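Apart from one protein chain that is not included, each protein chain of the complex appears where it belongs.
Chain naming follows the written order as A and B, and within any one chain the residues start at number 1.
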Amino acid sequence: MNKRQTAVQMDKNLNRREFIKTTAATTAGVATIASGITLTTYANVASENPVTNEKRWGMLIDTNKLTETDIDDMIDACQEEQGWGSEILSTGDQKSGWIKKIKVKDTATDRISNLALMCQHCEEPPCVDVCPTNASMKREDGIVLVDKHLCIGCRYCMMACPYDARSFVHEELTDQREHMPRGKGTVESCTMCVHKVDKGEQPACVEAVDSDAVIFGDLYDSNSKINQTLKKIQSAQIRADLNLNTAVRYSGI
Amino acid sequence: MNRWLMVLFSLMTTTVFAHTDSDSHANLGDRATELKEAGESKNIHPDLTEIRIMHPDFMMHKRDKTLRQGVRTKRNSLKACVNCHSSTDKNDEYIPINQQGQFCSTCHQKVGTSLDCFSCHRSTPKEDL
Partner (left out) sequence: MSIIRYEQTQGKSLGFYALIAGLGAFILAALGAVYFMEHNGHHVTGMSNRIVWGLPHVFALFLIVAASGALNIASIASVFNKKVYKPLSRLSGLVALALLAGGLMVLVLDLGRPDRLIIAMTEYNFNSIFAWNIILYNGFFVIIGVYLWMMFERRMNKYSRTIGIAAFTWRLILTTGTGSIFGFLVARQAYDAVIMAPMFVIMSFAFGLAFFILVLMASYKWTARPLGNAIVNRLSNLLGVFVAAVMYFVTVYHLGNLYLAENSGVENFILVDGGIYTKLFWYGQIILGGLVPLALLYSPATKGNRTMLGLASALIILGGIVQLYIIIIGGQAYPMELFPGKEILEGYVGIAAYTPTLPELMLGLGGIAVAVIAITYLVKFLPFLPESLADDVVDPHHKK
């Protein structure tokens, strides 16, 4: 039980829901101790139950392990899975970009790091705050989405997003992916492959990387690999100064 | 204002009811026709009048559950509608379901209601990945 309690203590760094977490961990604790590290407890069925805030999906990207090829693979996998990037008429910055390869140089040391930047799935998403029609929304499990049924294309969320994560569809589209409706005049962004996650799978970009440079899982679950790794290593949030508590974390930058 | 809404509403429902007189539909779609001939359509849509009148509400309810709560069951999902009610052309290629003469557009044109699903949603059954 001691071990459990320290784990629970450390959880506080990850989320602000210590109370729920502590009670949940102490009741469910004994059962999970024996099983040791389970990657993620996936149920491989379409759920009839709404997602809850007992989970918070997140991602950890280790820029020391992540190669440039990995990032290209991630982008390709995302395009293939979600069907963006085939816009013909849009030019330059008008093209959609759900996930981007970013190369940064430290101005003091000249150290160069590469990373993949996508929607950071903030706990306090500015896009959701500013959306006039509730189209920008956050699921209970922390995934930030655009409800395109309600999106009127005002693009205020794109003004508000600190990560340049959102794209506006500038042209008419056909042949969308069955699971990923996209259309002219609405805003879109990384969905953390919510259609796969709901089936118990991992996001396409995570699957595209062979190494453990990208880890996906439940941030709250102290048995998940992402939770355990985040406890061990130094990690950072992009624009941590904004206090948005992002679900995508980076190490090595 | 309210009176006009009532008039509009009754006009709309009478048009829908006018359609419910017969069980036939100009273009049911490939899979749906098969199912109907096999006598299985009653298992999917037990009450034709209900589905004809209520499908927007069913789908609206379902869309919010799926998108906002992650409930991904098949019942009333747009994917399932498209899968059964799409037709193929001579070359065995699917015709978009919102095209002239296809399942969705036939009715929607007749009753003069807009059909906005397919400005974003895929209008043919699942692609071959």
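Here, a residue touches a chain if its C-beta (ideal position, glycine included) is under 8 Å from a C-beta of that chain, and two chains touch if they have at least 3 such contacts.
Everything numeric in this text was worked out from a predicted model, so none of it was measured.
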Q | Residue among A:58, A:83 or A:126 touching the omitted chain | A | A:126
Q: Tell me where the left-out chain touches chain A, residue by residue.
A: 87, 89-97, 100-108, 112, 117, 126, 128-135, 150-156, 158-164, 166-172, 184-187, 238-239, 241-242, 253
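Everything that follows uses one rule, which is that only the chains that are shown with their structure count from here on.
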Q. For chain A and chain B, what's the span in angstrom between their mean Cα positions?
A. 34
**Q.** In the complex, chain B residues that touch chain A
**A.** 63, 65, 67-74, 79, 96, 119-127
Q) Which chain A residues qualify as touching chain B in the complex? A) 46-51, 137, 139-141, 145, 147-149, 174-179, 181-186, 194-195, 198-199
